[in-house]
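Heads up, one of the protein chains got dropped from this complex, but the rest are sitting where they should.
Presenting chain A:
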Amino acid sequence: MVKRLSIMLAFMLLALSLAACSSGSTSGGSKEGNKAGNEEASGAAASGKADKKVKLTVWLWPGMGIEEQMKQYAAENNIELDIQLSPFADVHNNLQTALAAGNGAPDISAVEVKVIERFKSNPEQFYNLLELNAEDIESDYMDWKWKQAMTGDGANLLGIPTDIGPMAMAYRTDVFEKAGLPTDPAEVTAQINTWDAFIEAGKQVRAKANVGMIDNAASLLTVMVGQGDEKYFKPDGTMILKDNPQVKKAWNYANKAIEANITSNVDTWSTEWGTGMTKGDFAVQLAPAWMMGFMKTNAPDAKGKWNIALMPEGSGNWGGSFLTIPKQSKYPQEAYNLIKWLLSPEQQLVTFQKNGNFPSTPALFETEDIQNFKDEYFSNAPVGQIYSEAAKLVKPVYEGPDSQTVEDTLNKAITSVEDKQAKPEDAWSSAVQDIERQLSRK
């Protein structure tokens, strides 16, 4: 018996150790980063030689659309560049692991806005860009966006803004026509100017075209919460989830949408979402600027069937990223010079024209390049003009390090209502309870 037990234990330990090995190999990206880091260290040791090229490692995720410009800069400035692309979540996880290990972080890493909120509690892991004179270029960027990468006391700046995600409303012209709704962007904006009107239009869509107005209730909830002056936390850390009237309003409207049966119950980012986008299973997609690129790749066949108008009751911001310089970098000044050039208004315009990522530099908004920018996929809508309009309507909102946890829990709660698995009141109270419990552990 004892022998068997020990054999069993040995096997289990072996299995565990194998599991440990395999999980190690999945983070191959960071291992490569390690290697690069070591090479760099030796490079720095030999930096006495003047002809030694500076080598910068860069972590990005696909779809950021800035690789080409980076390469161009590197070629012009005699810099060796190693751009490593990995999926969105992996970039953040690998960066976190590399920072914790104290080794293997790149010279430049892209970080999304929700994640930079978390990293702000450990600013010592990144170069303080204020020390590299980043305040010289502060006036180029939207104020609220700039502050998102700044610690609460204003002493540390972790990243320089890439794109922003102002919200607009993409809609299917064919479905709207069937439902007897206007199809011209200006008329759509005029008619669907409040969320009540949105729900009314949704009922019409359901009655006459028999499809949903929006993919799911959680999208509506998240977007509406983002329209307020505050979200879930005050800058001092107190949770205002239960007292924030905007959250309450968003929750109520999401429930109204479910009651009116105008949601399609399709999860965002699922395969069926892509199919629904192609076929028109939901009439509206609430879309930040970067969503345009996703829609084109997800539903290429729907080209010309979508159009874009302003969203009811103002805009909002969804996502957008920053470029940061982890403290492990040996070449902060070179990295900063590259970032400064790449995210200057001139280069952000190039990125927008190529990839649709909306610039974070307001000086561009009124230029002809943006105002006259039209997109074939969206029925030749003046997307440049619409999104710059939307960007001006964005109000700065404080997120807080636990914003994602709260948002995930609320989304799950509203989805359980949409799935008819819970009553709205129960879902709300258990979500609040859940959030409070989660945060008590922090």
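Quick notes on this one:
Following the convention adopted for this analysis, a residue touches a chain if its C-beta (ideal position, glycine included) is under 8 Å from a C-beta of that chain, and two chains touch if they have at least 3 such contacts; residues count from 1.
Simple rule for what comes next: contacts and distances are computed from a predicted model.
A chain of the complex is left out here; the name its UniProt entry carries, from "Caffeine dehydrogenase subunit gamma", "Putative tricarboxylic transport membrane protein", "Cytochrome C biogenesis protein" or "Clp protease", is "Cytochrome C biogenesis protein".
From the options A:104, A:276 or A:400, the residue with contact to the unseen chain in the full assembly is A:276.
Between the chain not shown and the residues A:80, A:135, A:259 or A:419, the one that touches is A:419. Only one of the listed residues, A:267, A:346 or A:376, touches the absent chain: A:267. Take chain A: the residues that touch the chain left off the picture are 1, 4-5, 8-9, 12-17, 19-21, 93, 96-97, 99-100, 118-119, 121-122, 125, 265-267, 271-272, 275-276, 281, 404-405, 408, 412-413, 415-416, 418-422, 434, 437-438, 441-442.
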